[in-house]
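Left out: one protein chain. Kept in place: all the others.
Chain lettering (A and B) follows the sequence in which the chains are written, and residue indices restart at 1 in each chain.
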């Protein structure tokens, strides 16, 4: 894409050579030939000037700046649009398997797969074309990773887990560990074997140090396009729909279902076997203990309730507190008459 | 064990050759000679038919199925019983130390120990017979791992930590990091050295990406048979009893004690130095800020209270809110008379 083409899409004004061909984007310090960079303050403007980038996108003044400039009103919106237009290839280096990686001879590696140093790919595992496995990852036996998917360093994928195309998993996340299933018996605690799988559909992104447990006998599923933040817990047998957004440190207990487009704030929790519908919004720190199937429901508090009702009740609680003296007075005045009615 | 013997224990009906010898269990795709598999839906039934498994356990109809079948009413209960009867050996491959593993020459390795690729075993560390250390684990200097214990990939065990027999630790969990101990002094924050150990007793299971910190000068202890879920935090000097169940994302602050058989829901928290008794149940998201030594106590809310009392109070709060108009009316009516009594 040329700068002129990009300018049309993001609604910006070009200064300089609009025919410059752009193949990627990067911050100034690591920008190379073909890259667009950005500047949201003067320091970044100076860094852009010194960089190898061909073009800078900015909302700042650019007097004396020597490179091609794409001036926009909202740098964040523009970069987001460009990032999602550019071929995913710009985040993949392409095709090098580090000599220290241990790839089982029965693993099936697609074309142009990268595997970082000290990674391990197990028996019968499959990595699709163009995918990029960071350093120190472990891909378990018979696990599958799709096309153009990126695992950052230290991701652990248990055996038989299935990860789709264009998925991003950040460092330290664990896919497919055993679910938390036990049966107390005769003073002992028996482990329920966890023999299902994890299925991560296409276009999912999962943050760092999160956990998605394998199903007990069936599958745990993260639906297409859903995004999970860091330190999120997804328990066994959970089925999350499409385009669901789950903020950091949220926990979803066993066998929960979540409908498409639902959003959860940070540190929220959902009790086991609960069904949450489509387009539901769950506020941060909310604890959902009952089904919330109705589309568009907004939940708050613990136990969770309709957010508006909850906030009104909280406000009334505060009103009561502010009128504590009058309430105490009233009860004192009528205490003889009401005594014994408790 | 033969299928007939298993059928007696789990109360099932055998179709086919009941003298078939079973040595392990596995999902159809990875089942080998000697394995029992399971089917809870038709897809799994078809996979079982095509697999190398000798026998399938199911509650479904089996018309036209060619292998030995063990029909039961509750597949989960049956598999749990069988899993806990079979020798633990079925989860261990036995005796191979990968050539890329770095084992200090002073480490003491038991018979039949497996160590995965790129793992590290430190000076004076001891790994007991039949234990299985996954890929990319780090066992610190003078740490000890017992017999038939399994560490999944990426587990980090700090120096001098002690892990017992038949323990399972899932990927990414950190055993023995420094506790959070500081003393502010003269505008600086001084670190309190953390020089105790972690002791994980036999038959414990710990989920993925959890943390058990070492003691300050003594030991942090997880008692025999206790089970911790993913992303659980156990701080320094904590002493957890036997057969305690701790669900995901729960946090236990420093120097807490927890009695045997106590259960905690997800995202619960216990403040530092609190003593929790035996058979106590702590609901999800509950925050325990006072001792709860009485056996059988059920806690809910934050600050935590007796669960029944708490729920009654919540219900009364809702009743008040529903009667907000009448309460406001009453206060208005008597406002002159009660004014000044606050």
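Quick notes on this structure:
We take it that a residue touches a chain if its C-beta (ideal position, glycine included) is under 8 Å from a C-beta of that chain, and two chains touch if they have at least 3 such contacts.
Source: prediction; values computed, not measured.
Here one chain is not drawn; of A:27, A:110 or A:129, the residue touching it is A:27. Of the listed positions A:208, A:222 or A:298, the one in contact with the omitted chain in the full complex is A:208.
Check A:11, A:32 or A:317 against the missing chain and you find that the one touching it is A:317.
The chain omitted from view is touched by exactly one of B:68, B:233, B:262 or B:297, namely B:233. On the side of chain B, the interface with the absent chain consists of residues 100, 102, 118, 120, 136, 138, 141-142, 154, 156, 158-160, 172, 174, 177-178, 180, 182-184, 187-193, 195-196, 209-211, 213, 216-218, 231, 233, 235, 249, 251, 253, 267, 269, 271, 287, 302-303, 312-313, 316-317, 320, 323-330, 332-333, using the contact rule stated above. Touching residues on chain A toward the chain that is not drawn are 25-27, 29-30, 38, 40-41, 44, 75-77, 79-81, 83-84, 98, 100, 116-118, 134-136, 152-154, 168, 170-172, 205, 207-209, 225, 227, 229-231, 243, 245, 247-249, 266-267, 284-285, 314, 317-318, 320-321, 324, 327, 330-331, 334-335, 337-339, 341-342.
Everything below uses one rule, namely that only the chains that are shown with their structure count from here on.
Once the centre of each chain is set as its mean CA position, chain A and chain B turn out to be 25 Å apart.
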